[in-house]
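After the structure tokens below, expect a handful of questions from me.
A selection of the complex's chains, in situ.
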Amino acid sequence: MTDKKTPLLDELEKGPWPSFVTEMKKAAEKSPAAADLLLQLEKSYRDRKGYWKHGGIVGVRGYGGGVIGRYTDLPEEFPNLTEFHTMRINQPAGWFYNTDALRTICDIWEKHGSGLTNFHGSTGDIIMLGMQTEHLQPAFDDFSEAGFDLGGSGSDLRTPSCCVGPARCEYACYDTLDACHNITNTFQDEIHRPMWPYKFKIKFSGCANDCTASIARSDCSVIGTWRDSLRIDQDAVKEYVANGLNIQERVCDKCPTSALKFNPETKELTVNAEDCSRCMHCINVMPKAIQPGKEKGASILIGGKSTIVLSAFMSWVIVPFMKMESENDYEEFKDLLNRIWDWWDEHGKTRERIGETIYRLGMSKFLREVGLPAVPQMVFRPRANPYVFWPQDEIKK
Amino acid sequence: MAKIDIGPPHYKDMLPPVIKENYGKWRYHEIPRPGVLKHVSENGAALYSVRVGSPRLISIDFVRELCDLADKYCDGYLRFTSRNNVEFLVGDESKVEPLLAELEEKGLPVGGTGASISNIVHTQGWVHCHTPATDASGIVKAVMDDLYEYFGSMKLPARLRIGLACCLNMCGAAHCSDIAIVGVHRTPPRIDHEKVQKGTEIPSLVASCPTGAIRPNPKTKSVVVNEDKCMYCGNCYTMSPGMEILDAENDGCAILVGGKTSNARSVPSFSRMVIPFLPNNAPRWPEVTQAVRNIVEVWANNARQGERMGEWIERIGWEKFFDLAGLPFSEKLIDDYIFSRETFRTAATFKYSKN
């Protein structure tokens, strides 16, 4: 199989960055489908277009999503790609693995699929790339047996994901892994059975650095923050000074709220906590000297998504601060999600993301109906037009 | 029957001992060398994370190879990052150097930390999707080969994040990247009436068009497209296989720059289009790699320390950016969609351009 010629793709085995072509060739050694994939891709490279048929609905028992059906446009040329579906496997929170688990995945995939995979897909799943319809159920059975479950696809809750958080990051303001795992488990039905106007994504970042890019990539972003003051260790500040850091220039001058004062005489750094917007900049530059505050939690934002249809949206604040420590806190968050989903279910058009529904119907309606108090933290600035929808029960009749 | 709805495995089973013991207790970190993070915990323990670039589209053999390394150096644990890099989690400092040596031997690049270019978040492209306007893995490979020196070093003004999406669905969520490479179509869909008639719900198809370019045609039981109104988003094709949008001659890539998602210093921002089209010159997309390198270098040569691409451009002004980058401006780069108004220069202040 692999001795068929792929001159264009071979070019992509050159150069220092690890080559996906090499990976495909490795897979092609063992899998006729992977071998055909290599050839179809070579043809795509030659012709500068893709050769996959449009869509196709396949799945496993008990699930409404988790599998993306895929069929080649050229079944005669590439018979092993006649069916070449992907299966989305929900990753463990934080993308941590022990090698046993990984090897098990590999073994299952060797048995049922092309041997090609993405670690990970853009949403966060493990992508099992390319399998036949008849293997779907057995592969799922094996994954389930091994403790793995499907991720989301279609108009459902997509696989939530989270940053490395407290597992390895000193900035984490809440336990992103625990929150992600807990909430993922609560919403198994929502993940596995599409029932909404469109997809819904949740991402958990432990602080405003937002290492999951949640604000751009998820309908609901949960971003760690604190309510009190960041903490400064003055000895460590002096150490940074001694090591040559220009604190005034690199830290104070770049603080977006001008909340930091550095005294070059005493070499003390002080913060006006009321002004600090917890952007993380100073902490990023001086992690040994500055830490988040003690009263930690998260901001909840809504509406992030990419370009189609109304343009890309970034999520915006709907709850400035929510504790994220106990099961009770999670309940509060889940309760909010349920209210939002109910509202969206009632008002959303087909293929309309939550952000688009809120945009179309207005934040004031959304807030009133979902039961969230309006606060100035939700907006960069108030409305410039005077087009207030006045609740008619507030006016004189 | 297999159990359903069991959810993912518990993350706790996936954590190496050094993390379990210091979970939530990390105190600070350093980057002893590019690609290596040293996290120190409250009680003095140290964890070394060695970050390794991956092509993301990998074989199970590759995964097994990673497992071998993790078994050898990391008590059998590893993780992946939100940008699809691999991180070896080394609890024992003495194992860092040997691991690095073996990685080097195997040709696995170490880097992506701090002021570097990390892995490119990307999508399926011709490998597995039905709507791509370009390939994904191929461009990523070509660009990362070209910018390789910036992965393994930390000499840029700040981190630089590149995202790639092979069509406007934007599965790479590239819209808030320092540099976004986006597959774009440039011709209206060609209607296959038979396919439309077969499986498509006409009202949904009509509703899917953001510009209202699609009208039902009761006569043909299909639709017509007002080509003047079409901006080739491909949303109709997502809805119906009859709206063929792929066009080998005219598909290609647009380049957008200046986005970010972190809240550090400046608020998150969208990437903005600076090159409307580059051709799909497979296998190595020289126009794209060259354009990306040019933008990276102009930024590297002009920005201040710590300044992200977009922060730098906003400080100097976009008109200045086009000058410095030697990029032509055209009306194609001016927004004409719903939120265009906020982009218009409603001010009498600007800098003059040289050209």
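Quick notes on this one:
First chain written, first letter: the chains are A and B, and each begins at residue 1.
Note that in this section contacts are C-beta pairs under 8 Å (C-beta built on N, C-alpha and C of every residue); 3 or more make two chains touch, one makes a residue touch a chain.
Note that the coordinates shown come from a computational prediction; the quantities given were computed from them, not determined experimentally.
If you count every protein chain in this structure file, you get A x2, B x2.
Going forward, only the chains that are shown with their structure count from here on.
Computed from the mean C-alpha positions, the centre of chain A lies at a distance of 13 Å from the centre of chain B. Those residues of chain A whose C-beta lies close enough to touch chain B in the complex are 8-9, 11-12, 14-21, 23-24, 26-27, 34, 37, 41, 44-55, 61-63, 70, 84, 86, 90-103, 105-106, 109-110, 115-120, 122, 129-130, 140-141, 144-145, 147-149, 161, 163-164, 166-170, 172, 175, 177-178, 181, 184-185, 188-189, 192, 208-217, 223, 250, 254-256, 279-281, 284-285, 287-288, 306-312, 314, 349-351. On the side of chain B, the complex with chain A involves touching residues 1-11, 13-15, 19, 23-24, 26-29, 39, 47, 49, 53-64, 66-67, 70-71, 76-82, 84, 86, 89, 107-109, 121-123, 125-132, 135, 137-138, 140-142, 144-145, 148, 151, 165, 168-176, 204, 207-208, 210, 233, 235, 237-238, 240-241, 246-248, 251, 259, 261-266, 268, 270, 280, 282-284, 305-306, 337-339.
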